[in-house]
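Only one protein chain is missing; all other protein chains are in place.
Coming up: chain A.
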Amino acid sequence: MSVLRPLDKLPSLNTATILLVGTEDALLQQLVDSMLKEDCTSELKVHLAKSLPLPSSVNPPRIDLIVFVVNLHSKYSLQNTEESLHHVDASFFLGKVCFLATGAGRESHCSIHQHTVVKLVHTYQSPLLYCDLEVEGFQATMAQRLVRMLQMCDGHVPGVSALNLLSLLRSSEGPSLEDM
């Protein structure tokens, strides 16, 4: 089973690579376009994938941050994310993975309960960000945020590592014991 490992490859000089995994092609494209407009001290590289494993898993690229994009309007999107997670090595979850949930604003269209996503994210001990990618303003802000996160995961921000960031971002309140 092909699995992405964070330290398989040496980091390339001055390059930060982010992998976005999600089924909603159009939304991801727009998010990526916004990200590439951001000021970034290192050169930004973006990998867009619908699901894992990557087709280029024979020679997987070096990834500094994985963002799983879940569309709350689509059960298919959640299912796809759950299956893709099996192809990520456990060491990635030390701050190099985060989840992005979109679509929470239009609650009538949501077919996935927020609680479900929260539970999933809690299982993987990673941060969960909410953003309605369809709204241009929110999308631009999220793009900024992701670029900053990427720089930290990449080691380009002195004094802050991915693990530091993780402990700051992680919510101390997981789902309560009764809910589990």
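We adopt the following convention: a residue touches a chain if its C-beta (ideal position, glycine included) is under 8 Å from a C-beta of that chain, and two chains touch if they have at least 3 such contacts; residues count from 1.
Basically, contacts and distances are computed from a predicted model.
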Would you kindly match the missing chain to its UniProt protein name, picking from "Integrator complex assembly factor BRAT1", "NADH-ubiquinone oxidoreductase chain 4", "Proteasome subunit beta" or "Centromere protein N"? "Centromere protein N"
Per the whole complex, from A:Leu48, A:Leu94, A:Ala140 or A:Val160 the residue touching the absent chain is A:Leu48
Where A:Asp8, A:Asp25 or A:Glu136 are the choices, the one touching the absent chain is A:Asp25
Note that chain A touches the absent chain at residues 22-26, 29, 32-33, 36, 43-51, 54-56, 61, 74, 76-77
